[in-house]
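Complex shown without one protein chain; remaining protein chains in place.
Our next item is chain A:
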Amino acid sequence: MLTKVRDADLEKVIGNLLRYGVLASSVVVLAGGIVYLIRHGGQTPQYHVFKGEPEKMRNPVLMWKAMLHGEGRPLIQLGLLILVATPIARIAFSVVGYLLEKDYLYAVLTVIVLLVIVLNF
């Protein structure tokens, strides 16, 4: 019975986490999008040939620096990172939840999933 109650609490926290994460990232992406469209809205889009993104769109530290210079696209990328972080944060929360429940098997399984994701980032 105790497990059941804690599970419900944990699920509520996770639900809120997902909701606010998506909301926060949408706001940041929208802000970056507005700046981007003001600065580059009149140009011609070029996506036909794959060139790959420049370094400042791939590395979070460089994204941050470019964003501080008032660039819109790195801000969009940061918003996307917030979005990606929400399911990852969900996993991290679950580890804590399983430890509180003393469900060590699932704490270990969840840590493995977390490591697989984080190590490939």
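Note that in this section a contact is a pair of C-beta atoms (placed from the backbone, for glycine too) under 8 Å apart; a residue touches a chain by one contact, two chains touch by 3 or more; residues count from 1.
Definition applied: contacts and distances are computed from a predicted model.
Colleague: Given the options "histidine kinase", "Probable membrane transporter protein", "Glutamyl-tRNA(Gln) amidotransferase subunit A" or "NADH-quinone oxidoreductase subunit N", say which is the protein name UniProt records for the missing chain.
Modeller: "Probable membrane transporter protein"
Colleague: Touching the hidden chain in the full complex, which residues of chain A are there? Just list them.
Modeller: Residues of chain A in contact with the hidden chain: 7-8, 11-12, 14-16, 18-19, 21-22, 25-26, 29-30, 32-33, 36-37, 40-45, 47-54, 57-58, 72-74, 76-77, 80, 83-84, 86-88, 90-91, 94, 103, 105-106, 109-110, 112-113, 116-117, 120-121.
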